[in-house]
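Down below is the structure, laid out as structure tokens.
One protein chain is absent from this view; the other protein chains keep their places.
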């Protein structure tokens, strides 16, 4: 198996939900979602094989955006919404 | 590749969740959702190619509205619901 | 294009999440969801064209009800649940 | 059109989220979800026409249960979870 | 009709969200989801008829797990997360 590299399997890179900015928090949300997928399916060839269909189907893109929104909700709360 | 312009790839434009009004907060929710999609699929031609099917399918529109609702939940909390 | 009238494109009519009653809050939740759809697809003819299939498919109706539930969660929190 | 009776179109029957017990709160969650559907599709014949397929499809039942869960989350919070 | 027994139609068995442990809270989450389904479709034969397809389709299982996750969120909050 062509396995996802170890760093792609870490569930929470940096092991914290605290980020300096909303932009970084949002990037973390994307990473969390992606690494969950890596852990459920760690075979890179399978992941890449599905990507052409996935990433060109608007409904799939919206479904991915939904997951990111849920992750971001958690991260934003963790950071008290980066309120000034 | 006909890439989404850089400003469409910024995850949190303005780098804050704080907005002056609910209307602006709602607009930010739409932007957050859209920019997630841009980051997952940054090829404008692919995005435009899918739009005719997507935007005329009521179920796809409802799915998009669902993501916006989740993003707005976060933004509204960040702004203490713009309570007077 | 037969465009949705301007008032249907306002994202948060009244520009507030505060309502006098739960009933009004619920009505706002429906409006928010509907206006998101209008913003993603502002062509009235397309919207009306999809409605016959959409509104007669129970799964689509449940999906719409799901979005309303999420919007209402936000509005109810904004109003401290209209507790007496 | 064979219209849903007026009481089925009230969005929040009783116009309050406060209930005496979790059981009543749960019943309200089901009612809220159902009345949203009535408002989106107020034609009883259409609603009844879809029910045979809907209510025998496990995935549709799970989708309905999902909406109820989200509504209940709001109602439970409104009632401070009916903590003793 | 071969009706679900009365105890399977109670929406919140025990009429409380408070449980002694996370394990019991999780079991309650499963029960709440299941009893919602019973209330929407109280015919045992229909429910059993759908089960073979449902319970062998991974996507259906994930959809069910999603509902349980949402119910558990409410129950966990009700119990202050069983913090020591």
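Order of writing sets the labels: A, B, C, D and E. Residues in every chain begin at 1.
Definition applied: a contact is a pair of C-beta atoms (placed from the backbone, for glycine too) under 8 Å apart; a residue touches a chain by one contact, two chains touch by 3 or more.
Worth saying up front: this structure is predicted, and the values here are computed from it rather than measured.
S.K.: For a quick check of understanding: of E:17, E:32, E:47 or E:68, which residue touches the chain that isn't displayed?
M.R.: Here the residue in touch with the unshown chain is E:68.
S.K.: At which residues does chain E meet the chain that is not included here?
M.R.: Considering the whole complex, chain E reaches the absent chain at 21-23, 25-27, 30, 55-59, 61-66, 68-70, 72-73, 76-77, 81-84.
S.K.: On chain A, where is the contact patch with the chain that was removed from view?
M.R.: Residues 10-12, 15-18, 32-33, 36-37, 39-41, 46-47, 49-51, 53-54, 60, 63-64, 66-67, 70-71, 73-74, 77-78 of chain A touch the chain that is not shown.
Here is the rule we go by: only the chains that are shown with their structure count from here on.
S.K.: What are the residues of chain E that contact at least two other chains?
M.R.: none
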